[in-house]
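As you look at this complex, bear in mind that one protein chain is not there, while each of the others sits in place.
== chain A ==
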Amino acid sequence: MKTIIIAFLLAFVISESHAQSLIVGKVIDSETQRPLSGATLRINQFNLTLTSDIAGNFKFRPGSGDFKIAVSYIGYLPLTLGVNPASRDSIIILLERKNNELKEVVVSTGYQNIPKERATGSFEKVNNELLNRRVSTDIISRLEDVVPGLVFNRGTSNASYQTQISIRGQSTIFGKADPLIVIDNFPYDGNINNINPNDVESITVLKDAAAASIWGAKAGNGVIVITTKKGRYSQPSKVSFNSSVTIGDKPDLFYLSKISTPAFIEQEKYLFNKGLYNRDENSANKNPLTPVVELLIAQRDGKISAAEANAQIESFNSQDVRNDYNKYLYQQNVQQQYNVNLSGGTTNQSYYVSAGYDKNIANLVNNQYNRVSFNANHTYNFFNNHLDVGTGISYIQSDNIVNNQGTTGIYFSSNNGSALYPYAKLADGNGNLLPVNHDYRSSFLTAARQAGLLDWTYNPVQEVRLANNHAKITDYRFNFDLVYKIIPGLNASALYYYGRTTGLNSTVNTQDSYYARDLINKFSSVPADGSIVYPVPLGGIADFGNSLAIAQNFRGQINYAKNWNSKNDLTAIAGYEIRNTHTTNNQYREYGYDPEHATVTKVDYINYFPLYYNTASTLQIPNADNLSDLTDRYRSYYANIAYNYDSRYTISASGRIDQSNLFGVRTNQKGVPLWSTGIAWNVSNEPFYKVAWLPVLKIRATYGFNGNVNKSVTAYTTARYNSGIDNLSGLPYATITNPPNPDLFWERVKVVNLGVDFQAFNRRISGTLEYYHKNGIDLIGNAPYAPSSGIVEFRGNLSNNSGYGYDFSVQTRNLAGSFKWTTNFLFSKAVDKVTDYKIKGSGLSYLQLVYPLEGRPLYGVYSFKSAGLDPATGDPQGYLDGKISKDYTGIINAATPDSLQYNGPARPTMFGSFRNTFSFKGFSISANISYRLGYYFRRSSVNYATILTGQGGHGDFEKRWMKPGDEAFTQIPSMPAANNGNRNNFYMYSSALIEKGDHIRLQDINLSYTIGKDKFKWLPITNIQVYAYANNLGILWKATKTPLDPDYPIAQFPPVRTYAFGIRADL
């Protein structure tokens, strides 16, 4: 293999010319900027040979005239440099590592940078090139499929999670399950989706205790350290530009099976005859009825003939509202991204300035996301490199416009349920928008209009067009860093961070919006004189929310690094930090809102008003005011030390004490550190090591503890003032939330990690294999308490869990030369289980909730064992006391966690990716295949509760058992004469609906073409790249026979396929 050698040479000048004065210089690594001690400098003109000292410095007094310095250093490319002494008295020499592929990887913990070669812990670095392989608005999604052990929990949407990421399984039950996200030096609490990926240089993921325990109580779920781009000393000014456009398909609204319109109408007729709609028809609340039911009523009452009714009903058969949704509510999405940055530096200052703009037009019509970001950071050094001062300012403003709630907002509020009839029409053939039946019967709406009320019809598409909802976030981050070199090897740093995030939410419902018209009309009354009284005033209704989060951090740290006898290498840090995060939030509502004149009208929140549609009921005007005020405080002490002998043996130790305002004094006083230790042995550096085919072999082992934060508990008897006042008494009131628990403590995770790093066959193959074992100790869990004590459950450090797994990553360079082929293969196994949990729930709780059970993973799939269908009736059958049974109530009541069938984990236990990259000249194509194995999901099917209440439901209805013999080809139960809730529940949670989730998918393909000045001298710029990227390409294989995507079994539709095109240039 031919190594491409790029000589990297840069020399910088500090003004003033003194002939024959002293010349000072420094030799440093071009990548890490670490000083290189012992470099040889040869100046033939003066017959002079120098060696750089421990700090990389050298100095000499030159003779007259130009001269050349030849610099050499083992492992680095030799360099010869012409110098005109008249114009310079200071030289910085940057040496490039010899083999580009072997470039020293430096990982960042957020406290220090460590060469990966000397690390004992489990670090995974994702470099800039790999981050840029994906095209996305956010940074976090770019970690998918490139970090072993890191998995995205797809298809879940738990708003309390900042990310949907798990690193090596979940090691908490009720605590924060997100990895800690660190930007440069400090944890970031803002919305991570707002960080512009173009400003990110690299990401390091800290997985085990040795890597992460420096973050102490917050590190239990792993740490993601984002390093942003910075200018470098002695770097010419560089302008980079990146722009891309991503276009996404329309979603597939037919992804989830639904009962067909004709079948739905048939069912409506059947239910009409059974009298299901009588309650709605006679309801005091003027509940709406579907067009078919209205026709059936008209026919029954003799207002229209049977033939007429049938003809009209017939005409609905071909209508499917999903086509209208597709046409009027959804569109292709378009994401545009533009970013430009400027960076550079001289010997004593560097800078990076960037500006970015993103504009995403969502799949949902009228939804948009816009983001503007600016970033500027500067570093200066003073006093001959003794003091570094860094400042950074970042400004991000985003606006998330959600005017279209999709199909969820378009409901139908009858007594029976809220599903919209499938033959609803959103527009007529000419595209004129149509109202649909929504909250009230149409005849009532007509009468109300005649009485002088506002138009009361509901037009879903019109609503989307009228909506005006913004969630604006403005995020400022400000850094001020000082690093002072006290003596060689010893420096002290002080870092200060100030982050300020303001959120401004507004939902403005103008008077034309249904929301406002409905509320105004609802409260209106028409006295005898025909005038109209409006307790809810005419005008718009606006909801506003303001939030402000201020984070402040201060860190003081001493760093020490010493190398002696060129064999001993010691690094140590110790520091102290404090952190304060203060979040306030207030929400309020304005009635009679007039945006033109910014005026509002007062309303009476106290009294009850009769409702127009049912004067017998009374309501208060809804009040939506709310306040909150939260403070998080931490004080921490930490230290880390690593010693390396002769590049062969490394030992490391790390410890941290955290104190916070969460758990009260007693926990803080204990001051128990979370600590870790590790060893590493570079076997291949041993003199005795002679395995030629395996030139690099390193073995690592670490052990230690990380912590988890759980904000739901405190040490005191606490009560919570309920927001607002009691509706009855008008008095403020409070609820006791916690009995006292003075023994509360951080959750701890004990981690053992064993790793092997290797490079083999002339470095054609390189990789890492790691095994880990984790124990969650003192996890916050619940235990049942006798209710006579006043509490039913007690939450404390009561639970444990454990997990283990492997992470394997290997890179093979299959073809080298002008045509290159590289393969990256990642495989991870992550298994966890709850080992100690005091409460056992009822059988149903394991089926319906995430409920911890000893011996099982936290996320498990359970079911009632199915015994197929009764051949005589088509009833689903299960087992009760070991016998086949149809006593559904009995089965459900008798179900215990042990009697339920445990199908397996709900989250993938094995996952990874297989990425091939081919390149030729400037072309490169890379395809990523990802796989997820060893897990199960529950699919949905027909639920007769909705079928028998005219709500429609799953398309399985049409494939149900209808006559004896059908059980040969269907598992779908027959329709019972009357709804039976327990029969529905039994089938819904029976093993017949459990599917294996295993699948392989072609996740994405990236294609790029790059040309650079190095090859094409005529180019006016350094290099330029055009790229194309396609994502969510499709499933190649799956275990389930259903058409479902195993990661999105209950989603309305899986993520859409996207295609991106972009251009990237360095000027």
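Some notes on this structure:
Heads up, the rule we're going with is that a contact is a pair of C-beta atoms (placed from the backbone, for glycine too) under 8 Å apart; a residue touches a chain by one contact, two chains touch by 3 or more; residues count from 1.
Keep this in mind: contacts and distances are computed from a predicted model.
The chain not displayed here is annotated in its UniProt record as "RagB/SusD family nutrient uptake outer membrane protein", chosen from "Metal-dependent hydrolase", "Peptide ABC transporter substrate-binding protein", "Beta-ketoacyl-ACP synthase" or "RagB/SusD family nutrient uptake outer membrane protein".
Considering the full assembly, A:628 is the residue among A:64, A:628 or A:762 that touches the omitted chain. Contact with the omitted chain, checked across A:417, A:489, A:556 or A:922, is made by A:556. Checked against the full complex, the candidates A:370, A:668 or A:885 give a single residue touching the omitted chain, namely A:668. Contact with the chain not shown here comes from a single listed residue; of A:578, A:624 or A:894, that residue is A:578.
For chain A, the residues touching the absent chain in the complete assembly are 282, 383-384, 386-387, 482, 484, 486-487, 492, 494, 554, 556, 576, 578, 608, 616-617, 628-633, 635, 659-662, 665, 668, 711, 714, 716-723, 726, 728-737, 739, 784-792, 794, 842, 893, 978-981.
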